[in-house]
Every structure is written in structure tokens, then in C-alpha cells.
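My questions all concern the structure below.
Just one protein chain is left out here, and the rest sit where they should.
Chain IDs A, B and C follow the sequence of writing; residue 1 opens each chain.
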Amino acid sequence: MTEEKKISREELLATGENIKAQYNFLVFITAVDYPERNVIGMVYHLRSLGNRDTLIIKIDLPREKPEIASVAGIWPAAEWHEREVFDLFGVNFLGHPDLRRILLPPDWEGSPLRKDYTKPGVIKRPETIK
Amino acid sequence: MNDLKNLKTEEYFLSMGPQHPSTHGVLRLILKLDGEIVTGATPDIGYLHRGLEKIAENRAYIQIIPFTDRLDYLSSMSGNLAFVLTVEKLAGIAPPPRAEYIRVIMAELNRLASHLIWLGTFSLDLGAVTPFLYCFREREKILDLFEMITGSRLTYNYMRIGGVAADLSAQFIKDAAAFIQDFKFRVAEYEALLTQNPIFLARTKNVGIIKADKAIAYGLTGPMLRASGISRDNRRDFPYAIYDKLSFDIPAGTVGDCWDRYAVRVREMRESAKIVEQALSGLPEGNFKTKVPLSLKPPAGESYAPVESPRGEIGFYLVSNGTAKPYRLKIRTPSFCNLSIISHVIKGWKVADVVAILGTFDVVLGEIDR
Amino acid sequence: MIIGLIILLLKIAAVLVFISLTVLFLVYAERKVSAHFQVRYGPMRVGWHGGLQMIADTIKLLLKEDITPKDVDKLVFFIAPILCFVSAYLAYLTLPFSPQIVVKNLNIGLLYILGVTSLTVLSLMMAGWASNNKYALLGGFRSVAQIISYEIPLVLSVLPVVMMAGSLNLITIVEAQKSLPFILVQPLGFLLYLTAAAAEANRAPFDIPEAEQELVAGYNVEYSGIKFSMFFLAEYVNMFTICALAAILFLGGWQGPILPPVIWFLIKVYLLVFVLMWVRWTFPRLRIDQLMSFCWKILLPLALANFLISGLWLVLK
Partner (left out) sequence: MDLAQDVFRYVEKMPGGNLILTTTDSLFNWAKANSLWYLLFGLKCCAIEMMAAGASRYDLDRLGLMFRASPRQTDLMIVAGTVTAKMAPRIRTLWEQMAEPRYVIAMGSCAITGGAFFYDSYAAIKGVDEVIPVDVYIPGCPPRPEALIEGILKLQEKIKKESLTKR
């Protein structure tokens, strides 16, 4: 059974504390960039190892200053996932134990997975399948 | 005695990797050492980060399949399978039954090949060179089987949305069955070299223990989780393809040490051999592919279909906006989550144990870094 | 006197040539033996079945650039490989291949060999320290801990042989085994000796000082070209030495029917070399603390017990 929940960013920590006994397994955390809505959508994919339920939590963050509380204290697995989102989307996780770039070199500029990211030297592939 | 008290000792840092014989690619571990004992560890990944998730946003769905090969290059079939299942789930395509059987056969053969490489490199990490070559001997036979059908040894690009790229030949079915028969004896051979070897036991028993609650908290999947005593397997829990029609065991450990992780994987090889046997005998006749347009436009929405790869749960989180290209493709890879626990596990062990523990993690940097 | 000196020098030169050839053959043999264990062929292209492989390797190693990294302790870095090779080589000056073929028959031959082979540890430590590399340093430390510890069971395991032969002279020890080789009366001693000696020569499963999977190449990680080849060759020279010593002390040296003594001697030595290779390509590697506790908790008590029982038996006989 898959359930989807849309909450605001202030509710995240409280919700997390409430559900962590049931949804004890964090599958992944990721983000999706929606420039036309001016929003970065966080996606938390949780699972209950007991009855195999899935819960997807979605939170919209403003694109200019994306900040959200870290859930690394609730699900330790979140630590690396949040670092990855920080690295590739530039989302700032407040209260994260060790927020550094994880995949890219520390001196990298920009957040590559944002839709408007450009880097000189990157060649766009010509369309072959119409 | 007084002199000893005044002796100044200090901890030092040892950078292991990105080029190191035992980091299985380009993983870098920065170890803080007190003599030989590890007091702290910081993994440094990303030396193979190619930006697959960004590339996927500019590709048609069918063009992404080859990239899924290059994630977990030891078991490309799992990556293929996870991706096509995700797209099929989103677009509502049902592959023909024969294709489902073929997918399972291929995925399980690939699991064997992947576990063989793991077993070989793990024994190599412990200093036993010969099992490594024995494992590669059997792996070559599996690769021959793959080559017969897909034409490729490592990156198969075999699964298609709505089926598979090519049908199994009669020769393949015959050879695969013969191989599985032979393979059962070969597993016994590896076990004779390692399982009860006192040096091997001394190096793995009670080394690098991961407790069950810790394993869940850090999101471990696959053999890593099962070795800690939690029987979780996507093949049984979220059955895909035809796994619900097959009978197989989910081996699990008790302690969660290196030896358990070794034993779980070795037993999994036997189970996989069993699965291939069943699937081969039950292979139905019929079409191996349904017709799917080249520029597939799945409806707007999102989907996630977890698959059990040899390393754990691999899944593609796909967000579509109704065009021919995915809007966002997040790849949840097992090694990435499994590795996140490493700095907690290796603390307090010796340098030699770091190598052994890392060996049982069975990481593939291609899927960690994406 | 001068003629004697010339003969001595010629003998030394002959030993050097012999060692070089032996080592080349040993390296070749190891590659071939390991290959055949591993369902491979090993070197095949250079000469008949790769027979010239080692010559190519040697010439190449001599031609390689000899790197001295910037921050090493240059003098120590330079001396270490030389010391390593020389200490390995010195043992051959008193090693009898047959009653006639020996450079200098010393009365304390056994003591001398045990002494000079222990010098190796100094060179490994020097190499590890001077390289200014943490992997090398770890390798150096490990080798010190390991070799010095294993020295004790090694010596204790050969003492009963000395007691039975009543001499430290290697030729006399062989002569004493005319009726029966000491392995038959000292089987435990033989096993203890071989184990401790394998550890002494850094042979797997005791090869932790250069454990490739952990320490990349251990103490010789920064060495290239000719200096590296000295370490590389010294390892095989040592392997031959310990096997030769085992043959002399336990297997009755060159004694045997029909064949000439030298041939018998080499047969026995190469048999032991093969056993060591067999072990190396079969077993995983021990960890440093397991290695040490194995030495102090198992080998040492066993060696002491063996020593005590042999002594009592000799006295009561």
C-alpha cells in the first residue's frame, strides 16, 4: 500500500517523530526542481519493514533559499541522502551533522541537477528520437 | 618505565584510495589511525560521478537503458530490469509471460556472475589469490551464455520496455541447464577452499558486526541487511516478474559479521541456481516483446519499482511530465546506502580488517557515484 | 696465501652467480606454479614456456628510472635495499651444498646463518622509515614485530637438532643424519621450523609486511627500478635459504642413494620450496595481532615443549 502526504516544511520534524516507529526504513530522499512553479520539491520515500507499506512525503521549498530541517537524527540513513541533495540541488539542511559536498569536488560551483544549470564545455546531445 | 610515559604518540591519517588494490574501484577512505587501529574513518566518494541523472533528463526512455548497464556494471541486468519495470509501471505496459521468465533467468544468472566476482575479490582481499581465479573461471561460462543472447559480455542493454531485446535460443536453454548442474559442484569447491579454513574464520568471524537495528537505521538492503538477521528481499516482499510463482529461500544470518555476509551470499548463489532451474523448466512459449513506440510518452506522474539486485534494493524514481523524456530520474542504488554505514562499522578494527569488512560490503562504485 | 684468496674470491663469485640464477628460476617457478594452481599457463611468450621471462624482467628493472622521492631520508633510502640483499646473500657463504661445495665451512655455521638472515629486519625497517610514506612505515613496523617475534620459536625449534648432532657446524649436522634424517625424530620441530621460517621470510600466509591488499606494497612501496629489484630478489634468496637450512637440519642434506650429493640436496630444497609456494597460493593472510598471538601462544609453547622433551630424552637415553 502506498500513501502520499504533502506537508509544509515546518511540520517535517514533528511528522517524522510521529511516524518513525511505523515507517522505520528510509528508502531515499531526493528533490525535483520545478523552475516554472519556482519550487524545489523534496521527496521522502519511507517504508515500513513490518507491513511493507510505503509513505511518500512531499515538501515544497522556495527555489531562492531552499532550507529544511535535517532528518538525520530520525533516520541516520538520511545523512548521505541529504548530503547528495545538498550537493546536486543546493538545498540547505539545518542541523545536519556533516553537510559537505559528497559526489562533486569541494570547489565545484553550482547545483548541477537544477534545471537551469549550465556549464561551459557541456555539449547537448542532438535529438535522434522524435 | 618513566620514559614510556613521556613517549609522545600521535594519531595519523592514512588515505586509502582512490587507487588502492582493495577499495574496489575509486572509493577513498580517509582513516584515522592509532598505530594499526582505526579510530575514525571518512569515506570520500564521487570519483566516478558522471551525472547520469542529469544525462537521463535529455534522453528518450529507451535511450536510458544503456546507462542503467553502467550503474552497477557487475549486474547490469538488475539495473535494466529496475528501469524497464519502472517505466512499464508508469505507462501501464504488461510484458508477455515469456519475457517475464527470460528476465528472471537473466537477472539470476547475472546475480551468480556478480556474486562470483564478489567472492573472488573478497578472498583476494584476505590474501587468498586462487579462489579469485576459480570464480572467474565459472563467471566466464555465464558470460558466454549472456554473449550468446545479448552479444555482449558486460553491458548487455538487453531488457526493453515491454519485453526483452532477443529471444532465448534452444542452445542457450540447453547450455544454461548444463551450467547450473555443474555450478552446484563448483560452489562446493569454493566452500572447500574458504568456509572452514581456520585463517579465513579467524579473519571473518565476529569481525565488523552490524546489529539489526543499526542496519535498518542506515537503510541497508540486500545481503548486508539479511546477514544481520532481517529477512527482507524485494523478490518476495514486492514480487515482480514471476518471482511469486517460484519457490526459493531467503538466506539470513544471525550475527551480522563478515562471515555471515559471506555465508548469506554463498547460500544465495545456490538459491539463484535453483531459481534459474525452475524458470528454465517453466519457460512458456510465445512472444518475447510487446509493441511499444520508440518515443514512448508515459502519462504525467511518478513511479518507483524496487528490484533486488545482488547488492540490495535498486530502484528508479521516475517523474514524468508526459513528454518523451523523463522530467527527473533519481536512482536509488543499494551500494550508496550500504556504504553510508562504513565509518561506524570499521571504527576500532585494524587496517587489515578494514579491507575485509569493505570486501563484504560488495560495493560497486559505478552505482554509488552514478 | 694469494692463491687461497683467489680461490675464495672465485668461490664467492660462483655463489653469487648461483644465487642469481636460482632466484631467477625461483621467480619463474613461482609464476608458473601459481599459474597452474589457478588453471592458467603463466608466462608463455618469451622463450620456451616463458623461460626467458625473468631475464626480460631483470633487464627491464635495471633500465627503469630509479626514483628517489623528494622527502625521503636519502642515505637510509639508498642503503636499505643494499643491506637487504647483502644480508640475504651472506648466508650462502657457509651453506654447504655438498661436503665439498661450500665457500667457508664455519664451526658456528648455523648460528652465523641465523644471525645474518635476521639482519633483513633492519633493512625492512630502514626502508619503511626512510620512504616517508605511511604505507611503507606500517609495513616496516609490521616486519619488525613479526620477524623479531618469530626469531624465538625459529631458534628454539632448531636447538634439538643441534643437541642431537652436538655441533653448530652444518656439515657435521648432516653427517649426524647418516642413519636417519632428523625429521623422523623431530617431526614437530620440522613443522615449527618451517612455519617460523616462512614468517621470517615474509612468505604468505605471513606476508603481512607487504600485504598487497592492505598496504599496497608495504615497505617497498616507494622503491622503483634496481632498488626494488634488490628487495624482490632478496625475498626469494631468503626463501631458498630457509628451505636449504630445513633440508640440512631435518632432511639429511645431500645424503641419498645413487644420485650425486648436490642433486639430492637441490631436490630436497626445491621440494620444500614447492611446499611453501603451495601454501602461499592456498591460504588467506593472517592479521597482525593474530599473527603475533599465534607466535606467542602456540608456536612458542610448542617449541619450548619440544625443546624440553628432546633434551630430557637425550639425557635419559
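What we mean here is this: a residue touches a chain if its C-beta (ideal position, glycine included) is under 8 Å from a C-beta of that chain, and two chains touch if they have at least 3 such contacts.
Computed from a predicted model, the values in this text were never measured in an experiment.
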| item | value |
| --- | --- |
| Interface partners of the hidden chain - shown chains only, full complex considered | A, B, C |
| Hidden partner chain, touching residue among A:Ala14, A:Leu94 or A:Val122 | A:Val122 |
| Option touching the unshown chain, where C:Val15, C:Val216, C:Ile248 or C:Leu286 are the choices | C:Val216 |
| Contact set of chain B toward the excluded chain (per top definition) | 18-21, 25-26, 46-51, 54-55, 58, 66-67, 69-70, 73-74, 117, 132-133, 136-137, 139-140, 143, 153-155, 365-366, 369 |
| Where the missing chain touches chain C, by residue | 31, 35, 38-46, 50, 52-53, 55-61, 63-67, 212, 216-217, 220-225, 228 |
| Chain A residues that touch the omitted chain in the full complex | 104-105, 108, 112, 117, 119, 122-125 |
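The rule we apply is simple: only the chains that are shown with their structure count from here on.
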| item | value |
| --- | --- |
| Centre-of-Cα separation between chain C and chain B, whole angstrom | 43 |
| Cα-centroid distance, chain A relative to chain C, in whole angstrom | 59 |
| Contacts with two or more other chains, residues of chain A listed in rising order | none |
| Residue ranges of chain A touching chain B (in the complex, touch as defined) | 24-28, 30, 32-33, 43, 45, 49, 52, 75-77, 79-80, 84, 88, 101-105, 112-113, 117, 124-125, 128-130 |
| Chain C - residues contacting chain B, complex | 34, 37-40, 134-135, 138, 141-142, 204-205, 207-208, 211-216, 281-290 |
| Parts of chain B lying in touch with chain C, wherever the complex brings them together | 12, 14, 20-22, 35-36, 123-130, 133-134, 137, 193-194, 197, 199-200, 202-203, 350-355 |
